[in-house]
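Of the protein chains in this complex, one is absent; all others appear in place.
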Amino acid sequence: MDIRIDKIRKEFGDFPALHDVSLNIRSGELIALLGPSGSGKTTLLRLVAGLEYPSQGRILFGEEDASWKSVQERNVGFVFQHYALFKHMTVFDNVAFGLRVRGSKDRPPKAEIRRRVEELIDMVQLSGMENRYPGQLSGGQRQRVALARAMAIEPRVLLLDEPFGALDAKVRKDLRKWLREFHDRTGHTTLFVTHDQEEALELADRVVVMSQGKIEQVGSADDIYDRPQSDFVFSFVGDSAKLPVTATNGEVLFKGAQTGLRTSAANGEKHIFFRPRDIVLQEDGPAFEGRILSMRRLAGARIAEIDAGLGEGAERVEIELPLGVPAEQGNVIRFLPHRYAIF
Amino acid sequence: MADQQTAPHRGRNAVSEPTFVRWLLILICALFLALFLVVPLGTVVGRVIMAGWGSFAETLSESDTQSAIRLTLAVAALAVPFNLIFGIAAAWAIAKFEFKGKTFLTTLIDLPFSVSPVISGLVYVLLFGADTWLGPQLKAMGFPIIFAFPGIFLATVFVTFPFIARELIPLMQAQGTADEEAAISLGASGWQTFFRVTLPNIKWALLYGVLLCNARAMGEFGAVSVVSGHVRGKTETMPLHIEALYNDYATDGAFAVASLLAALALVTLILRTLLEMKFGAEVGNGQHK
Partner (left out) sequence: MALGLSLTMLTLIVLIPLAALALRAAALGPTGLYELVFDPRVFAALKISFLTALAAAIANAIFGTLTAWVLVRYDFFGRRIFDALIDLPFAMPTAVAGIALTTVYSPKGLIGEWLTPLGIKVAYTPLGIIVALIAVGFPFVVRTVQPVLEEISRETEEVSATLGANRLQTIFFVVLPPLIPAILTGFALALARGVGEYGSVIFIAGNLPFKSEIAPLLIVIKLEEFNYAGATAIAAVMLAISFLMLFLINGIQSWSQKRFGHG
């Protein structure tokens, strides 16, 4: 099912949660909504589900305008971070719920419900646990029950709100991989919300980065990480270093001095963004210069915190030093980023 | 965009009821409350106002009424501190220590809640009444229990026994023992720890427990009725005096005395609400079983 989100605005009282958000989702895609809390990602997911209604704009399921359809009419599968399982029902009854509450016209016969529920429980690898209560399951198992329950109604789209947020790191990783396989097998259009960039980049076909009620960038993991299109995306996704620079006729100046770097940005006060590892140390010629404030070891790399202000106010950045280079606290080093962006 | 014209009534929150259903439910509950609580309470006030100040003052100046008020105050003045000591001790034991039979003890504390007040009085009659061995002996020694002050006191204590403990146990359990352990590790003695650490932590719940216990002690009817003997001017408490006046068709007098106890109940509730608004979770978590 294609989903089109068309110029959606949403306000809660006076607080604007989403401004003019548009997004096209292709059938079968696995999409991550990534952003810090308050960025509007959960609101967007709830709008698609029909748990909230837009202040303006439209949501289309295929060709059909679903903007004002009730949540019951939309036929979406929704999974919450804290599972929201029905505690008084067994695993089987939880999964069967969506089929049993249907009107007598649309309700499958009992045997058919049983067959489908068992198939789903099997699919989420919980066979044999049909008669357990949610209180007797682990977190990962509960989340899989929630997923099976959402799938039981054959939803047009699957919506997951921080689905792994309440799980510990190990289970999270397993379940992430498992969800990817599950998605590839079932082919459901899936939207999930996360604040964990690693999760978004690893799992999704496309990542939607959001901030303050707006979409900052939509793209594949490579697009987002290698070609960030805004300062927010650059600093939010992955480690980044940031220094104030001036753009003058295509030249990048740092504290009035030439750096030898070039930019297509218009003239003015800008910032240069680069990844800590994307630097080359310079013997001579134009470069950024800074004093090492501290060093720490991070797995296979050394991270140096550098004050590039050189007396004129602190400009702290972190860069990665190659292991072979002799350097210690207090040394002055010169470097240039070989990949960077100016915003 | 035509769709948005119809938005407000179609775009209802998925997990709430339509406005008219909400108001209907609120109305039903308000009506229920009015029928069983508010109108009767209003009647007490209304009757006193209609009878006028003169009648009110007259009832209160009668010597029997004054003696009933004095007896009620005396009983409460003894029963409340008694229950205060028990309440704190029992709550302390249950909340801060682990021991065998704790659930049993908790059930025992709740027991008076589920015993009929008449039985609460009866048990003392069976223990100290005229047909017992003990009762006549004590009476001969000039210390009668039944149809006298000690019996009224005992019956009142029995009925109000759980109130303060019940108010304190959930709070003290929630607070745990960390504060006390810290105080002891800093060299405080047991009593110092209690007065400097434990008591300040529970003071508002304790205050409410005392108020509620007091209201119930002053208002107890069934248990006291059984042991009192109903001697006017001697063993009649305020609730018993209300009954006597009411049965004598001195209805205005009955409502005059009743209004005093109703006022006490209202003050208790208002204080509870104020305490709850101010201190939130510290007060009012105790379930009044």
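By written order: A and B. Residues from 1 in each chain.
Criterion: a residue touches a chain if its C-beta (ideal position, glycine included) is under 8 Å from a C-beta of that chain, and two chains touch if they have at least 3 such contacts.
On a predicted model such as this, the values are computed, not experimentally measured, just so you know.
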Options A:Ile3, A:Ala49, A:Leu179 or A:Ile224, residue touching the unrepresented chain: A:Ala49
Contacts of subunit A with the absent chain, listed as residue ranges: 49-51, 71-72, 74-78, 80, 82, 84-88, 97-98, 101-102, 133, 135, 146, 149-150, 152-153
Interface with the undisplayed chain - residues on subunit B: 14-17, 22, 25-26, 28-30, 32-33, 35-41, 43-44, 47, 82, 85-86, 88-90, 92-93, 97, 99, 103, 105, 107-119, 122-127, 129-131, 154, 157-158, 161, 165, 212, 215-216, 218-222, 225-226, 238-240, 242-243, 246, 251, 254-255, 258, 261-262, 264-266, 268-270, 272-273, 277, 287-289
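In this section, only the chains that are shown with their structure count from here on.
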Distance between the centres, which are taken as Cα means, of subunit B and subunit A, whole angstrom: 56
Complex contacts: residues of subunit A adjacent to subunit B: 50-51, 53, 56, 58, 65, 67-68, 70-72
Touch list for subunit B against partner subunit A, complex: 3-4, 6-7, 10-12, 14-15
